[in-house]
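Have a look at the structure below, then the notes.
Every protein chain except one is present and positioned as in the full complex.
Right, chain A next:
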Amino acid sequence: METLMSILVGILFAIGTYLILTKTLLRIILGTSILGHGVNLLIITMGGLKKGGPPLLGIKNLTYADSLPQALLLTAIVINFATTALFLVLSYRAYKVLGTDDTEQLRGTENE
């Protein structure tokens, strides 16, 4: 399972990176979103998969799944959401003000 997950994460990273390298702002944002999913899956995979019950003390289990990656991820998901929202609004404003969503045309002017 971990091996397969690693390959899946690799594919998500590749697709996310490719989208980030394109010129359209919307594609770049989608790329960061996919990259974020890849990172989340990578972290939880690294904690080891299906090694016990959910980390809830009320449920009688001999072992629990690793709780630390889960705590990290919870934070990561929320932060990811915040940055995605900011990105979206930023690109919306950039398009409104500058009239383009192409990063090639969004280069700074000389000596700015």
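The rule is short, and it goes like this: a contact is a pair of C-beta atoms (placed from the backbone, for glycine too) under 8 Å apart; a residue touches a chain by one contact, two chains touch by 3 or more; residues count from 1.
The rule we apply is simple: contacts and distances are computed from a predicted model.
When the unshown chain is looked up in UniProt, the name that turns up among "Monovalent cation/H+ antiporter subunit A", "Anti-sigma regulatory factor", "Redoxin domain-containing protein" or "DMT family transporter" is "Monovalent cation/H+ antiporter subunit A". Residues of chain A in contact with the chain left out of this view: 1-28, 30, 33-34, 37-38, 40-42, 44-58, 64-68, 70-71, 73-75, 77-86, 88-93, 95-96, 101-104, 106-108.
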